[in-house]
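Notes follow once the structure below has been shown.
Left out: one protein chain. Kept in place: all the others.
So, chain A:
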Amino acid sequence: MLISYEWLKDYVQIKLSPEELANKIEKTSVEVDSVFKRSDGLKKIVVGQILSIKDHPDADHLHITQVDVGEDEPIQIVCGAPNVEIGKKVIVALSGARIADNVKIKKSKMRGVESNGMLCALDEIGFDKSLVPDEWKDGIYFLPDNARVGDEVYNYLGMNESLIDLDVTPNRGDMLSVRGTAYDLGAVFDEKVNFIEHASAPTGTHDTDELISAKADPNLAPIYKLKVVENVDVKPSPLWLQIKLWNSGIKPINNVVDITNFIMVKVGQPMHAYDLDKLKSKDLEVRNAKDGEVITTLDGNDRKLTSTDVVIADDKPIALAGLMGGKDTEVTSGTKNIVFEAGVFDPVKTRKMAQKQLLHTDASQRFERGVDHGNVEAALEYAAGMAEDLANGESEQGVVNGSNEEVQPRVISISSSYINHVLGTNLSVKEIVSIFKRLGFGVEESGDNLTVTVPTRCWDLKIDADLVEEVARIYGYDNIPSTLPITQTTEGGLTPKQEMIRKSRETLEGLGLTHAMSYSLTTQEKAKMFMLRASSETPLQWPMTEDHAILRMNLISGLLDDVAYNQARNVLNVPLYEQGRVFYKQDEDQVRPDEVEHIAGAISGSLVSNSWDQKAKPVDFYQIKGILEKYLASLSLKGHITYVSTDKMADMHPGRTALIKLDDHLIGFIGEVHPKVAKQFKIKETYVFELDLDYLYTAPKSGQQYQKVGQYPAIHRDIAMLVDENVTNAEINKLITRRGGAYLQDATVFDVYQGSNVPEGKKSIAYSLTFEDPNATLKDETVDKAVDKIQKRLTNELNAEIR
């Protein structure tokens, strides 16, 4: 909300500059978005008087004007505006001027005729088009006749006023008016507020209730009041009022409508004016709309209504309650008799209707945040009085009440010790009472206990905590001390699962993978790729884009997007991991998905790049498997990990993918992304893994990893063999381990070969065996025997040819 610094100063003494005031407001009340003058950035824009007008010889719509700008000679300006008129005082941007949008005006020739400046419309000197009164929207602006030629124009148009743009929080609806802001500053500066509430002195001969009646459901409008003013002369408002409005961000319309907006801005009460003679019935009602009713609002839109909407109606809707009036009963230049309306509309219903109709108005903004219930009639009378002054109207006697709840100031009990207890301050009762008095609250003291009477203009203060806030902000947050909580000692820390997750991240980073963070919301297609288990989808009700429409059920697809992003930018080596949640649903009926922690990795290119000393090794299955094995080892799982070849995962290479099992439980998978999928993601050969971290967290761990290191030397033997190419390492290894005897500590494959010298369909595979006796030096004969046994078994059971 825009509020004029100069206008505020009419009611409360302010010793600070506008910028200082803005800072102060931020520290005590609400945020300030900006402080500016409409003249900021403008230069050399002065009052001119048009002395003569000639048609341009070579252009139909251009005029050649001679304009007195207070210099020795008039200047010649070519102007295209349709409303140029001899004798009028106009806005002249001289040569060298800066006008709106930092445009510089230079001497120029227009169709061959010299032009030494520009005659300006309001929007050309920075007024937003939405603020320019209709009468000036298609031409240059005429300044008042008494404007002095050669003067800068700014003061004539209120453009030197400093405007403070307040970002009013929902609890500070009271600051959506000059009156509320002035009272707030009065409290902040401990200054008296001189706010005069005008009232009409009715000159009409009728009682309002002879001319109109009203009925309002108190649930829709707890207060609803009307007052009639007859014989008004509808015309543009005087310039002072127009300035007040446009400096509040509101477009001047005509004197009657401007009065309602002025009252809203000044005292915070939104109002409306109807043309009395356009009402089809003089019995107005605030009611729910009937399904299918239609109203054309003042903005020209036809709006279809339903029974949740609230309207003011004669025999049909004439206004959307608290939002906007209807076109049919609009006050226009021909209007003679008017009805002013002031009321209180239900905040929730107003908000719902504004959202539904996409119609957020200055009025609805205020009704949503609440208005001062105690000031409705005063505002109505004030408007009627202004209509007498500005529109020569005759204000009729009294008001009509459609509803009229009884309004009482709120009384809140609080103690000074409670305030100090919450704030951590040590304020005396006297200091606290003085703060409440500055705020204009009534206070009754009884020792430590205070009974505070809050005026109706501070309607959002309801409970003691609200009063604590008032004390805090007026006393000043800067003055509140800094301490740390004194409590019983508490044991802080991560949960065991969080610890495991953090350690997992550190391990993978140590192994060369970089932590990526992707979006959980993704496309329908990507959400269900690479799934570790079957799951129903969890879609958003109203996604903003298809890219973020469904909750992911895997992490890999996000990582592949990252690989693609990098590779598109020629970063070809991409080793990434992500830790995060996937969202599974058993079936469509499950509403809330299970959130399962996963961890996944993706490597494309190579882990280290080619260098002068080192050749890059492109990633392959075994490299990423090595990383995964190291990671899994770091978890000290008690169970046994196996890798089972699978060709069943649609998005994975059928010959280069393994399911990972912990004992019999599937915990993840590893392998190469299917070349078709890689192509679809526009990535190079990429290897991935994804693990169910939640399961790994719950899986039993071996508490102690330490094993005594033997004192006696180990003996190493190699076994090389030819086997059928389909025999896996796992099978051979299992056999060796099972048949290796008591002293076999380890069997590791060290060579696998197929090619020349190896018969077709066979492979050569070699193992390094380590034997060790923890209690004695092993004899060669013992080891020879064990090796012999192993070799026999290999020959018998796997048809191996020992070499």
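One rule holds for everything that comes next: a residue touches a chain if its C-beta (ideal position, glycine included) is under 8 Å from a C-beta of that chain, and two chains touch if they have at least 3 such contacts; residues count from 1.
Definition applied: contacts and distances are computed from a predicted model.
Colleague: If you had to name the missing chain as UniProt does, which of "Dihydroxyacetone kinase DhaK subunit", "Phenylalanine--tRNA ligase alpha subunit", "Tripartite tricarboxylate transporter TctB family protein" or "Protein ImuB" would it be?
Modeller: "Phenylalanine--tRNA ligase alpha subunit"
Colleague: Looking at A:169, A:194, A:698 or A:729, which residue reaches the missing chain?
Modeller: Answering carefully, the residue with contact to the hidden chain is A:169.
Colleague: Kindly state which of the options A:613, A:664, A:760 or A:781 is in contact with the chain not pictured.
Modeller: In the complete complex, the chain left out is touched by residue A:613.
Colleague: Could you tell me which of A:88, A:473, A:701 or A:739 touches the chain that is not displayed?
Modeller: A:473
Colleague: Which listed residue (A:544, A:709 or A:742) would be found touching the missing chain in the intact complex?
Modeller: Of all options in A:544, A:709 or A:742, contact with the hidden chain holds for A:544.
Colleague: Tell me which residue among A:250, A:516 or A:659 touches the hidden chain in the full complex.
Modeller: Only one listed residue reaches the unshown chain, and that is A:516.
Colleague: By the contact definition given up top, give the residues of chain A that touch the hidden chain.
Modeller: 19, 23, 26-31, 34, 169-172, 347-348, 351-352, 368-369, 421-425, 463, 465-466, 468-469, 472-473, 477-478, 480-495, 497-498, 502, 505-506, 508-521, 538-544, 548, 551, 562, 565-566, 569, 571, 574-577, 580-581, 583, 591-593, 595, 607-609, 611-614
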